[in-house]
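One chain of protein is taken out of this complex; the other chains stay put.
And then chain A:
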């Protein structure tokens, strides 16, 4: 399904020599799209999608609440309640569309920005904030919701995802795995090794690349001279580029990819072509490296506005629905705010608690030393 755009791109350049003008982030060949930025439904012959009005409203609710959660976290960082935050602003459709495509038994391996996927996996949003507040380095049981811990070293989780998928094959199960990463991660060795392992073992893993155009300050053109989804062909599996701001297209393409993987047909690379509207993290300053016109042009493709336009145009939601979502969003914001502010610091002995599964004499010894030291202070506790 990607052959058309591939061959078209090649006509402009000598074989094997990518045309820089069409390379990387500047090229937008044949995005799979089911909902235009104006909110009109369009059909794609290879990715049909039937959604009920209720499902559309539910997706809209997800998008709005995820954006609200993210905005709240950004504010909390500004207020000093979080040490750092990695905003997903602009990427809600890529995350909700792919997250909603998963079945219960499927497993997601996120980066540190997949707050929307976590939402779809029913992970308590407050769990996501522990690491950013500094009360833990992960904090949830990944197997409870089949949502792995956030991984900070770029691309490392794609190998964990692939290994997990290899295990699914060994078990003879029909689950699938989805590994999230970004355009910058596509340059990492681990991602390329994950592609290799997944391909040669025909593992049920979907590599979901959110190409948000920027790896901190580096544009996609610094990572690649070909559109990223075309990397897949070199590894021997299909790659698809989807409009990452179109929740319906992402849903359809990811659902197809997961089914492709779970039915023994091997991995798929999905490139969700999207845009990071905010900073890389709250420590970043995007005004140093990108033009405001670029950001403005992506505002017109906003994933929430286009679904809202569709719901309104088609008369699928009334004012009361939108008001209700707003009220729910306020409640979520309040819960997150209060939850973070009342999040207790861990007991300092957490340091020693889970260094190992089994007893370890050095850890026991150092814990005892610390406890004796802490007890030596007035009141018996070290502050």
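As a convention for this text, a residue touches a chain if its C-beta (ideal position, glycine included) is under 8 Å from a C-beta of that chain, and two chains touch if they have at least 3 such contacts; residues count from 1.
Methods note: contacts and distances are computed from a predicted model.
Visitor: According to its UniProt record, what is the protein name of the omitted chain, chosen from "Deferrochelatase", "PorT family protein", "Pyruvate dehydrogenase E1 component beta subunit" or "histidine kinase"?
Guide: The missing chain's protein name, per its UniProt entry, is "Pyruvate dehydrogenase E1 component beta subunit".
Visitor: Kindly state which of the options A:47, A:85, A:119 or A:140 is in contact with the chain not pictured.
Guide: Hidden-chain contact among the options goes to A:140.
Visitor: Which residue from A:30, A:70, A:92 or A:190 sits in contact with the chain not drawn here?
Guide: A:190
Visitor: Consider the whole complex, including the chain that is not shown, and state which of A:100, A:148 or A:262 touches that chain.
Guide: Final answer for the missing-chain contact: A:148.
Visitor: Which parts of chain A face the unshown chain closely enough to count as touching?
Guide: 136-144, 148-149, 151, 153, 156, 158-168, 170-171, 189-190, 193-194, 196-197, 200, 353-358, 360-363
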